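Heads up, one of the protein chains got dropped from this complex, but the rest are sitting where they should.
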Amino acid sequence: MLASDRRLGYALVAPTVIVLVVITGYPLAYNLWNSFHHYVVTSGQPATFNGLANYARLFHGQSFLPALENTAGFTVVSVVLETAIGLALALALNRPFRGRGAVRAAVFIPWAVPTVVSGMLWKSMFDPQQGFVNYVLRVLHLPGGHVTWLANTGTAWGAILVADAWRNTPFMAILLLAGLQVIPSEIYEAARIDGATAWQSFRRITLPMLKPALMVALIFRTLSAFLIYDVVYAMTSGGPGSSTDVLSYLDWRAFLVQSDFGYGGAVAVFLIIVCLAIAAAYVRAFRVETVR
Amino acid sequence: MSALSAPQSTGAPTHVATPDVAPRLRRPPGKIALRIAFALLIVIFVVGMLFPFYWIIITSLKSPAALNRGTRSVLPSAHLTLGAYRTDLLMTSVTGVNFGRALLNSVGIGLCVVAVTVVLTTMAGYALSRTRIRGKKSILGFVLIAGFFPPLAMVGPLFLTYERVHLLDSYPSLIITYMVYTLPLATWFLANFFSQIPHQLEEAALVDGATRLQALRKVILPVAAPGIFTVAILSFILSWNDFAFSVSFINTPNMFTAPLALMGLGQSQYQVFYNRIDAAVVMITLPVALLVIFAQRRIVSGLTAGALK
Partner (left out) sequence: MANVSLERITKIYNNDFEAVHQIDLEIADGEFMVLVGPSGCGKTTVLRMVAGLEEITSGILRIGDRVVNNLSPKDRDIAMVFQNYALYPHMTVGENIGFGLKMRKLGKDEIQRKVRDATAILGLDDWIDRKPGQLSGGQRQRVAMGRAIVRDPSVFLMDEPLSNLDAKLRVHMRAEVSRIQRRLGAPTMYVTHDQTEAMTMGDRVAVLLSGNVQQCDAPQNLYDHPDNLFVAAFIGSPSMNLYEAHFADDGTRLLLGSQSLSLPERIRAARPGLAAYSGRKIIIGLRPEHLPLAGPVDDQVLCGDVDLVEALGSELLVHFTIDAQRVRAEAADEEEEDQFAGRGAGVARVDPRLPIKPGDAVRFAVDVDRMQFFDPATTKAIWA
């Protein structure tokens, strides 16, 4: 009985595990191997071992460090911004008011736009001739009415940030709202009877009890911000110059434009390590929370 | 009482109340101001979030002539036309891209991804919650980590592999790869969902004379149907959302997915036709937006699977 039960179980879970090993474990191993080799596919030459040369190129080459800097900067700014707005929105949506359901559905709609499409959408919004942004600035006689946002080193990141925040803040808010809704209202009532002010009950009840959800939402967002690709591809293609280049886009070009699988592999390994580090932080935070 | 409705009990109560009760029923003026400010903030936020949709819709309805005149107003132009939609759907570009075809490709790929994901993760979810296999925690841990893999880091090796097995530039290459988006979330969600179905239900079926497989088919699966439906919706959205893999693996224009086709749309040597771009944006967004509006509860429960449980 137990043996046949186990056989059935393994048989049922195997396809999922195998598929995931093939599409994640295998690329990881292949990248790792490539990263220690000189391997440019289009050259027709077989891969040759070159030790840590690819990794040295990461830190001595011209494109990796600026892209890393851009990616890290964008990650920090967008996560902080989206968490702050998302939390405020979640708190607002957690209060009962007429039409709350409609408001919640409405603010969630931007999440339905595919990431790359949200890039195109905001590219059109920021277009100097046709776009809304310049139009409204001109009408209101505000500065910036004639700025070509996406072609400007100083402003391109701002536009990308707007597009990213527009699509992802609702996701943040919805995750946090789900966390808020599992806090039983009796606790707030008990706190009120104990004489807590609104701020005190936010500080002493909401925040601590929201911590698991907040952690999870933070790390989900941190990961996807760190891997930003679609929006950059659609809005600036890393330009002007390489001012909005990011790691994922850099890696993609290494693979599919330059066909340099050694260098691409090294970037990929770096990306995977950072992502797994963030994932590990997630798992650990999660475990700490459940143990408590 | 709602923040968005007029405060009803602010005036003097119409019924006769004892003097020490009446003031308590009246809200202090500071509170009213606060509520109005709150309502205003909500309205501003919602309008702000939704305004881009309004803008792309009115732009998508512009004629090329109106487009050439530049933006003159936030109101829709006088002559609205569905021309951009018609052109998008019917016209094939010189490079061979047809947006209508691309939409169909995305739908087809999405449905395949849904089918494969539902079958695989229903099996896995059942195994992880209802059988006594060893290493459940390791399996769930691996699945979770797989979900955190950076897609662009996998593009290179997968590209070479698909090339070698002659899957490059094919629908299966995308359907297989999209599993990295769907399987982790769906496995966690369904394992969780199955484990919440009481064991006694399955045992009752066994005692009633069902075999294990019959119990699964006639009792567990019907009861799990809402969870499986949630997985289907999420899988479709995740597949619909992809750009990174399709831009990497697909070359043949009539095999483009919708987001891929959108990239080159409406761009001529001399001008960018935003009406056509925005029409395509509307068409890509509409199906998922409808799902989000009508199945929001399911989607949220799916997204928070494993996150909050």
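Worth a mention:
Should a chain be cited, it is by its letter among A and B, assigned in written order, with residues numbered from 1 in that chain.
As a convention for this text, a contact is a pair of C-beta atoms (placed from the backbone, for glycine too) under 8 Å apart; a residue touches a chain by one contact, two chains touch by 3 or more.
Treat the numbers as computed from the prediction; the structure is a model and nothing was measured.
Within the full complex, the residue among B:Val74, B:Met91, B:Ala204 or B:Leu290 touching the omitted chain is B:Ala204.
Residue-wise, the contact with the chain that is not shown comes from B:Gln214, picked out of B:Gln214, B:Asn251 or B:Gln271. As for the chain not pictured, it touches chain B at residues 198, 200-201, 203-211, 214, 218-219, 222-223, 225.
The criterion applied here is as follows: only the chains that are shown with their structure count from here on.
Listed in rising order, the residues of chain B touching chain A in the complex are 2-5, 38-39, 41-42, 45-46, 49-53, 55-56, 59, 67, 70-71, 74, 120-121, 123-124, 126-128, 130-134, 139, 141-146, 148-161, 176-177, 179-180, 183-184, 187, 212, 237, 240-244, 247-248, 259, 262-263, 272, 274, 277-278, 281, 284-285, 288-289, 291-293, 296, 300, 303-304, 307-308. Chain contact summary for the complex, chain A toward chain B: residues 2, 5-6, 8-13, 15-17, 19-20, 22-28, 30-31, 34, 41, 89, 92, 95-99, 103-117, 120-122, 124-125, 127, 129-132, 134-136, 166, 170-171, 174-175, 178-179, 182, 212-213, 216-217, 220, 223, 227, 229-230, 233-234, 248-249, 251-252, 254-256, 261, 264-265, 267-269, 271-272, 275-276, 278-279, 282-283.
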